[in-house]
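The structure under discussion appears below in the form of structure tokens.
Every protein chain but one is kept in place in this view of the complex.
Let's turn to subunit A:
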Amino acid sequence: MSDIALSQPQPGFLGFLVSLKPRSLADAIGTCLLFLGAWLVLFPFVWMLSASLKPANEVYDSEFSFWPETFMGGVNYYGVLFEQPYLTFLANSFIVCIGILIVQLITAVPVAYALAKLKFKGKSILFGFVVASLTIPINVTSIPIYLGLVEFGLLDTYFSLMFPFFVSVFAIFLFRQFFRDYPDSIIDAARVDGFSEIEIILRLILPAAVPALAAFSVFSVVAHWNDLYWPLIVVQSQNKMTAALSMLQYQSDFDNDYGRTFASATVVTLPMVIIFLFARRLFIRSITMTGVKG
């Protein structure tokens, strides 16, 4: 930060303190407010974690205390993971998310390269379809896709959970932007050196596009882990239930043990929170990249 010198002319540590002083009280108050707000935002997580350690009769105690009087954490989590089918639900979500992601990458990368760097008839029409499809959510196309799956007897399968997301027009759009910025001169040089187009994609373009691929992957996995709408439509049995969908069961009397209920909520939320804590930058980039869209 070299341009700080302009607004902070005094040299040295003392000068730094002096330049800080007029703002410091307001700053301190602001910081306190920001952390207070953060506490409010985090409270549902804290409450959930706390409830997941409690016996059912303590969950709704009017005096909130984080640590339970009777510790039931072990029993609750054991119940969720080994007596209820949560391992199946988590595995289903995992299979669906990874399956979707792999197919999305395989289908999006080649077409994005063609749209970015190759000339062919129908290119602008294809791109027009991609852009128009960006606006179409699954809620609009769900009925015909559902009817098609019914027709082929495919409801309640992994395929039905994944199929509408096999092509991500957002991924195509994003990767095309990214590939387009790759210098043509390098591609031409590689062609002169005898690289085939496939080699150019695999050895030059893909390595350069890793940040975009990684950010999109995070975006895709989170979106489909958390999706409720489509699983609600195609899942019919506990065998294929996803983790996010399983939370709907608690509307009926699926489980009256509130402690265990919130242990299951914690188990369902935890994987994405862990991914976030480890891949914070990717997460944030995956969101700022959506700014390119539209």
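Heads up, the rule we're going with is that contacts are C-beta pairs under 8 Å (C-beta built on N, C-alpha and C of every residue); 3 or more make two chains touch, one makes a residue touch a chain; residues count from 1.
The rule is short, and it goes like this: contacts and distances are computed from a predicted model.
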Chain excluded from display, named as in UniProt, from "Xanthine dehydrogenase family protein subunit M", "Sugar ABC transporter permease", "Membrane protein" or "Thiamine transport system substrate-binding protein": "Sugar ABC transporter permease"
Residue of A:Phe94, A:Phe166 or A:Tyr182 in touch with the missing chain, whole complex considered: A:Phe166
Missing-chain contacts mapped onto subunit A: 3, 6-7, 30-31, 33-35, 37-38, 41-42, 44-45, 47-48, 51, 59-60, 62, 64, 106-108, 110-111, 113-115, 118-121, 123, 126, 129-130, 133-137, 139-147, 150, 163-164, 166-167, 169, 172, 191-192, 197-198, 222, 225-226, 228-229, 232-233, 243-245, 247-248, 250-251, 258, 261-262, 264-266, 268-269, 272-273, 275-277, 280, 283-285, 287-292, 294
